[in-house]
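Of the protein chains in this complex, one is absent; all others appear in place.
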Amino acid sequence: MPEMNLLEAIRAGIDEMMAADERVYIIGEDVGKRGGVFRVTEGLVDKYGEMRVIDSPLAESIIVGSSIGAAMYGMRPIAEIQFADFIFPAFNQIVSEAARIRYRSNGAWDVPMVIRAPFGGGIHGALYHSQSVEAFFAHVPGLKVVVPSTPYDAKGLIKASIEDPDPVLFFEHKKLYRLIKGQVPEEDYRVPIGVADVKREGSDMTVLSYGLTLHQSLEAAEQLSAEGVEVEVVDLRTLRPLDKETILNSVRKTGKVLIAYEDNRFLGYGAELAAIISEEVFEHLDGPIMRVAGADVPAMPFSPPLEEAFMPSTEKIAAAMRELAGY
Amino acid sequence: MPEMNLLEAIRAGIDEMMAADERVYIIGEDVGKRGGVFRVTEGLVDKYGEMRVIDSPLAESIIVGSSIGAAMYGMRPIAEIQFADFIFPAFNQIVSEAARIRYRSNGAWDVPMVIRAPFGGGIHGALYHSQSVEAFFAHVPGLKVVVPSTPYDAKGLIKASIEDPDPVLFFEHKKLYRLIKGQVPEEDYRVPIGVADVKREGSDMTVLSYGLTLHQSLEAAEQLSAEGVEVEVVDLRTLRPLDKETILNSVRKTGKVLIAYEDNRFLGYGAELAAIISEEVFEHLDGPIMRVAGADVPAMPFSPPLEEAFMPSTEKIAAAMRELAGY
Amino acid sequence: MQLERDDLLKMYRLMLLARLLDERTWQLNRQGKAPFVISCQGHEAAQVGAAYALKPGKDWVVPYYRDLAVMLTIGFTPLDHMLGLLGRADDPNSGGRQMPSHYSHRKLNIVTHSSPTGSQVPHASGIGLAIKMRGDDAVVWTSFGEGTSSQGDVHEAMNLAGVYNLPVIFFCENNGYAISVPQKKQMGIENVADRAAGYGFPGVVVDGTDVIQVYEATAAAVERARRGEGPTLIEAKCLRLTAHSSDDNERTYRSPDELKAIRSQDPITRFTDYLMVEGILDEASQKRIREEVMAQINEATVMAERAPLPDPATLERHVYAEHEA
Partner (left out) sequence: MQLERDDLLKMYRLMLLARLLDERTWQLNRQGKAPFVISCQGHEAAQVGAAYALKPGKDWVVPYYRDLAVMLTIGFTPLDHMLGLLGRADDPNSGGRQMPSHYSHRKLNIVTHSSPTGSQVPHASGIGLAIKMRGDDAVVWTSFGEGTSSQGDVHEAMNLAGVYNLPVIFFCENNGYAISVPQKKQMGIENVADRAAGYGFPGVVVDGTDVIQVYEATAAAVERARRGEGPTLIEAKCLRLTAHSSDDNERTYRSPDELKAIRSQDPITRFTDYLMVEGILDEASQKRIREEVMAQINEATVMAERAPLPDPATLERHVYAEHEA
């Protein structure tokens, strides 16, 4: 079984789907010869040609809007937004159009497309190359939102996303692209959308996370284990539709919850997790639902001391775990 | 003290600010001769002329984007988005620009502007003339989000918003425009941004709401009172920055919380309220934090039976109150 | 294709059907039966002329809310329209979910559209791209008002079509107003069609009250697109003979003189006169067609009023694909 990093796993998944299905194509800025600014689509234009790996004009609304049209025609577009921060010009197309076409046509039309975008910080990307944008989209019925955090999951989830009959937002933490390596089978497989994964079992508390903070949580859990506290770490993998059962079962077992995410705290994704838990398994809770999240400032600054102050980290998460363990 | 409806109160507030400050102007679709499709700006073009009540081109991004530029130049724009549903083409200008200009310039530049938009349903407006969009913006540091629910508050808040040195999203529930009447003083006054208001006192549970569901909650509270349950109803009035103290104090007193909002439940504004409460006053809670909210479908349909099925109502809220009272 | 006598009569019938059906919707609105009406009155010649140049079920149509006459020309029935107007369960557009006149018909390749103006235009370019990728013979036609041409999406869509020479016909129905905002507050130019030069394809202005002229311009654009030569922007100068919608009061911004003047340019009167002069129509045939059309409309009204409303239990259906693997 070959070892791959996150980025290579995503590329392999896309490549296999393009080879298998002529309807699949890629559109985005610099996805062709340049292979994408992070190189996720490297080499694909040579294999599939310029009409299946399309260097789009610099305009996100048409990247998404044209993909919606093509998907309604029967194609399976993979739209790349160069950085998640640049998805906002396409917000209307995603939220008013892609998300609602099935619903508003009473099921007559569908939009089977994937929108891929690298998100997240810690790479000196400053306010506009570091953001987490998943909360905006996870709020929207009609969209699916996927965030893979390991190479195995990434390949299985990108293939499932491309096949999915509904629009999928596929967010890739850019700091994980080359950081995280893992075994990825050569055989064809899928990781289903809508299923969370317990990445580490534990009985003393539940940590819910995804993306970079998931890996920080796993590291922090090791520290806590050395201190005698066993932390269960759940990788959400899909933010919408949410796998409520896996989460609620874990909370029923541990009675304590910490939610870790990099986005701004206020109304970030973790807010909904806290709301569901405090509504549905209130009687199992042995302590407050805690959150470690990004600061409530517009976005993380460039200069290293400020960036560091913004970002969640293994240390910040471990500190919160210790506090929660005290209840 | 004259009686006014919500719409007239907003108009009066804008009118007084325009008379007092030459820098204040209005820009939006049909705001001139037509007086806005809901008539909020009726008569103002005759009073202040076409260069202070500007009928913009049909393009929301330039309505907001030009207002940002003018605000940086020293003006005080009031941008009207005809329906909140049409704010998404301006999403990038609001979230990437207006919200971040102060922060990214380290305080050198500011964007004192108001974006007004009618929101909410129950008026046969279907998917694109009924939405609640406040959660998208309440998530964004750098923005302020205001939702007035009575004529008195509306006038005081619109004046405070126009004077505010930061960008304010001002959402007006369109079903309340003519439904809700109240006394509005002629003297100059403000209702400060960031301060919630206990609209009804009670000791048995706290209801947190704003907009149409606030009025439904007040009605439901009357029903419950007849049944011997005293409900405290808090009108949030400002969603960002949130008046945490008023809310937490109420919860400390009652020990039970119901959150009512019309937006889609999942990651709607109520999620953050639940998260804050379950983190900060967990030990005061005597029961689950409950929510009554809009259905998790893309947006409310046109046909009356479907619209009604979507919308929260006095009955649905009263039913939830009864359930919560049972804990 | 050269228009034959029969074609002209068909076009006449379609224009009349659109007009009379549209008038019926206003009646139902005044009776409190239809909460919302938006009209094609004054655009019938432009719409029938354009749609008549398309192959129904083969070509793709990405319309906007004013396009009732386009729909009827492509194959929509008066009952289809009425079911949407009254929000009935069998409304083919949306099962009563969307506001009236938000068209969709999968089998006819009429693509579902929404309310935010201009957001449909990128879909048309995407369909054009897909047609080109697949090597299909279809073309895609999309429409929007002159006010909507101010939206960034319209620019982005035309730009993409220009880069790849996509088989798209952009059809701007210019009636001089976006609700109350007159064209001179919308743009610094006379003709939206002039923008096509900025995207590298032809722009044509036609008289939108002249059904034959619109047909010919559209037919030429369709042929051009089918030959693989790329898009065309057609601007049809239309009239808005009614208020913007049943929620509007146009007297706040249009003078009585103006309202009177536009009446004299009614495209239906114009075409009727032409057909009479050419001897294609006479008093008797005119009367007969009108009666047939009215009978259709009456029947559609009765059937739609009797049709059931959606079951509230269906509220949560079709958010995502059902019966997934």
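In this document, chain identifiers A, B and C correspond to the written order of the chains, with residue numbering beginning at 1 in each.
Just so we're on the same page, a residue touches a chain if its C-beta (ideal position, glycine included) is under 8 Å from a C-beta of that chain, and two chains touch if they have at least 3 such contacts.
Treat the numbers as computed from the prediction; the structure is a model and nothing was measured.
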item: Which displayed chains the hidden chain touches across the whole complex; value: A, B, C
item: Which residue of A:Leu179, A:Val195 or A:Leu306 touches the chain not shown here; value: A:Leu306
item: Contacting the left-out chain in the complete assembly, out of B:Glu16, B:Asp110 or B:Glu308; value: B:Asp110
item: Options B:Ala12, B:Val37 or B:Ala70, residue touching the unrepresented chain; value: B:Ala70
item: Residues belonging to subunit B that touch the chain removed from view; value: 25, 51-52, 56-57, 59, 61-62, 64-75, 77, 89, 92-93, 96-97, 100-110, 141-142, 144, 165-166, 241
item: Touch residues of subunit A, complete complex, unshown partner; value: 29-30, 32-35, 37, 55-59, 61-62, 85-86, 88-89, 124-129, 295-298, 301-306, 308-310
item: Residues from subunit C at the interface with the omitted partner, ascending; value: 150-156, 159, 161-163, 165, 184-189, 194-195, 197-201, 230
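Convention: only the chains that are shown with their structure count from here on.
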item: Remotest chain, subunit B as reference, centres from CA atoms; value: C
item: Where subunit A and subunit C are represented by their mean Cα positions, the distance between them in whole Å; value: 41
item: Approximate Å spacing (C-alpha centroids) for the pair subunit B, subunit C; value: 36
item: Euclidean distance of C-alpha centroids - subunit A vs subunit B, Å; value: 30
item: Residues of subunit A whose C-beta touches two or more other chains; value: 89, 92, 96, 100, 103-104, 141-142
item: Numbers and ranges of subunit C residues touching at least 2 other chains; value: 94-95, 97-98, 102, 114, 116, 119, 152-153, 319
